[in-house]
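A single protein chain has been removed from this complex, and every other one stays in its place.
Just so it is clear, A and B label the chains in written order, and each chain counts residues from 1 on its own.
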Amino acid sequence: MTVLKMKLNGKQVEVEIKPSDLLLNVLRDKLGLMGTKEGCGEGDCGACTVILDGETVTSCITPALKAMGKEVITIEGLSDGKELHPIQKAFVEYGAIQCGYCTPAMILSAKALLDKNPTPTREEIKTAISGNLCRCGGYEYIIAAIQSLIKP
Amino acid sequence: METRYIGKNVDRPDAIDSATGKLMFCAEKRFPDMLYAKTFRSTQTHAEVLEIDVSKAAQLEGVVAVATAEDLPGVNIHGIHALDQPVLVPVGGKVRLPGEPIAVVAAESIEIAEKALELIEVKYKPLEVLSDPELACLESSPQVHDKRIVREYEYSIGDVERAFSEADVVLEYTQHLSRQEHAYIETEAGISFYDSDGILTLFAPAQEPFNTRQQVARALAIPESKVRAKVPNLGGSFGGKQSMTVQIHTALLTYMTKRPVQMIWTREESMLFSTKRHPGRFYYKIGATKEGMITSMLVDFLLDAGAYADQTPGVVVSAGATAIGPYFVPNIKVYGKGVYTNNPISGAFRGYGGPQATISVERAIDLLADKLGIDRVEIRRKNGLKTGDKPGNAVMVLDSRVTLNDTIEQALAMAGPKPMPSGKNKKVGRGIACCMPQFDVSAKPYNGLTGAGAEVELLVDGSVQVRTGVVEMGSGIKVALAMIAAEELVLDMNKVDVVLSDSMLTPKAGPTVASRAMYCCGNAVKAAAIQLKDRVNIKAAEIFQVPKDLIIWDNGKVYAQGKEDQAMKLSELARLCYVSGTNLVSSIFFVGTHAHLGHSFCTAVADVEVDEETGEVEVLFLGTSHDVGKMINPIGVKSQILGGGVQGMGWALMEDMKSENGQIIPKNLHEYPIPTANDIPKRTEIGIIEDPYPTGPYGAKGIGEHTNYTSTPAILNAIADAVQISLDKFPATPETVWRAMKNRQSDAKPLATCPSSVLEPSTVTV
Partner (left out) sequence: MRRWEQYFTPQSLEEAIFLLDKYKGAGKIIGGGTDLIPQFRDNKEESKYLVDVTQIPEMKEISLLEDSFVIGGAVTHAQLAGSQDVYNYAQVLAEATVCVGSPQIRNMGTISGNIVNAQPAADGAIALTALDAQVHITSADGEKVVPITELYRGVGKSKVDSTIEVISKIEFKKIDKVQNVSSAFERLASRKALALPMVNVAVCLKTTGGQFDWARIAIGPVAQMPFRPFLIEDELRGMPTDEESIRIIAEEVSQLVQPRSSKLRGSADYRKEMVKVLVGRALMKAIARLGSEPY
């Protein structure tokens, strides 16, 4: 066993893990953050996406110790519990959510994009979410939700 | 009519949970003392099981139970339409496809359970494999079950032979259909445990909890009253999570260990053993006058059921009923069948055989138009169904005012002028496809559908709970039902809660399939809300000393007309009702009376650009026009339409769950591609035609499956239009298109392949 120290959703956390644990399992099973989903276990679907030091990664194939000393943001870190984060609000309003299984990860991919590029083009938005598979909605309203956050 | 919520975009409360990561799926449940389950699966395709040895696995430290067929207290069989599938294949039994479960393990950790699987030994006697459905009926072929045909469909009206002999033009065409994977992002997962009353409780995927309850009880030989099945939110289903997956296995392990048991399928397991959309082929022979009026249609189709019946009996009927397309044809003969093979099990997939039929007939209609030298849109306008028609093998008279042509004109208007090619070696094409899906509006004894029950309860704090047995799998039914209750009871949305799909808490409402939930449950909830209000109004009339039709409900207050200043809080009224003996739970079991099925039209227009050198296809435009009756929650309706369109596009262009000798080839989500955000049409339009359907709730029709019918053939027709190829096989991958273009010079005629042997030789001219 070893201790993973990281900044998680704005707070420093220390959690005892096995060196062979994957980040997804640490988040879900050790820290109870169930918003991060598993869809394939191989990095093919993006449902487990979290933000690691500003970059999206698929946590199902990320050794947990890659997060040592770094900052991790999961879906639970976006809202303060009172107000929805603007991206969350837009996803709800624009009908970008159907079954909701891909949604947390999709929102994080949108956040990583908008944090770096507040005025993305339609093509840049598509590429930014191209690693997040959605089978219900056909992406168009997800793109619309993200576009609604671009300030003119 | 001014409405409070109906017809307005309303945010889904469950979408807010999803956006914040709080929405719970089956894999999120955790219980103290929980065991983890894994399945030992057959690697053989078709084999007799000679010996099963689980002794080493059972002795592994941390393994709590290993179950084989011998441990099942009840009947070792399950199935949706026919009981032909073992829960666990026993010694002396047969495995009929790869991945079939032989044993299940419950252990203290997933790692231990996985290790235990490696210690299980099974001996098989391999049998000859049947992988070609065309050979399934030959005496010389290997036999998968006692019978070879799962289900046949036959329908005949008029005299097709005479009509063919009198026709100016006769076209023959055979369309081959590939196998599509549902590819929901959530794999199958479930958990079971005993509650404090000793009820075996399951949280597991399904499209109807009551079916799970029945099948688990039968396998465990316990009364259905001792089983509770709850379907939490599903991470997508599209028909794919209707059959038994993890349910009986986890329940059995809980039954044996008395501990909570969780099983989560890996993606590979899901692809290996979930049901698929039926592959197959449809042969068409169509006769028409030189003016383009279709006089006769002969259809012979074959669907590959795979190793078990599952939903094939229903899908065969549904495909047969859709096979003529949305056209009026006086002489019809349809024959179809679903056959057993050793291939992946085919089940329900959004449209239930309808998309397969629609692709085939819409390709054939294009080829007929070409043969006649008539415009491909014009031939559809001429033959499209209109109000009052009693279409061929469908079972209803068309009773709404919208016609096929209304959707054709709207779709074309949205499309606008055909785009220009973007460069050299690029060709642009436009395709159109039409359909008339039939959605369930009532009890249909012949395929096991039923009415829909719903309860609406007024609580003494003035809030309302709606309870019904349908499932939320992303379609937005939960918010739509809340909107209906809030509309009828003139309440704020946040005063209404909806509880779904729990066999212990919610009334039976039939399965969430066939675009039926909105129509059936919407009607049930509406009627239950009206009944409740009426009952409460009796008490209110007594209190206010006015006739009850003068009682006004207004946002949690109740008053007599004109006396708003003397309003009473709904909570207070509810309390008074309760203490004076008024039943505050109203219950309705809705059964439609006017027909078995409802119908609605849909037309898609697609523009594509084909790279003549590589065969790559880019979808430039996809527009679909929908006859929806009335939208309850417009954003939800349109979102479903978009999603269905892209699913259909995926099948048209890239999706093919290939198998070879019964073994599937794609085993994960990169080997089986579904569209990414980068692959969607450059431009998408949705056309909505609202004309309230007399019997629908507020006029609503079913809508969930419709774009799946039309987007695939519209795109295929557009590709064929761009580069003049046949596409009798798809998906239209770059290589498929390239090869078809290459063969175009040598064989310019549309391909017509051999019809099936079941037709009398005299009916077929090749």
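What we mean here is this: a contact is a pair of C-beta atoms (placed from the backbone, for glycine too) under 8 Å apart; a residue touches a chain by one contact, two chains touch by 3 or more.
The model shown is predicted, which means the values in this text are computed figures rather than measured ones.
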Please identify which residue in B:T387, B:N555 or B:T614 touches the non-displayed chain. B:T614
Sole residue of A:E14, A:E55 or A:D80 that reaches the chain not shown, by the stated touch rule: A:E55
Among the options B:L458, B:C577 or B:A677, which residue touches the chain absent from this view? B:A677
Missing-chain contacts on chain A, rising order, are 18-20, 22, 41-44, 46, 49, 52, 55-58, 61-63, 65-66, 68, 109, 112, 127-128, 130-133
Footprint of the hidden chain on chain B, which residues? 111, 114, 613-614, 616, 654, 658, 660, 665-666, 669-671, 673, 675-679, 733-735, 738-739
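Please note the rule applied: only the chains that are shown with their structure count from here on.
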In angstrom, rounded to a whole number, how far apart do the mean CA points of chain A and chain B lie? 29
Taking the complex as given, what residues does chain A use to touch chain B? 33-42, 44-45, 47, 74-76, 78-79, 84, 88-89, 91-104, 107, 125-127, 129-143
Can you tell me which positions in chain B touch chain A when the two form their complex? 9, 11-12, 14-25, 27-28, 182-187, 233-238, 264, 266-267, 473-476, 635-636, 638-640, 642-647, 668-670, 674-678, 680, 684
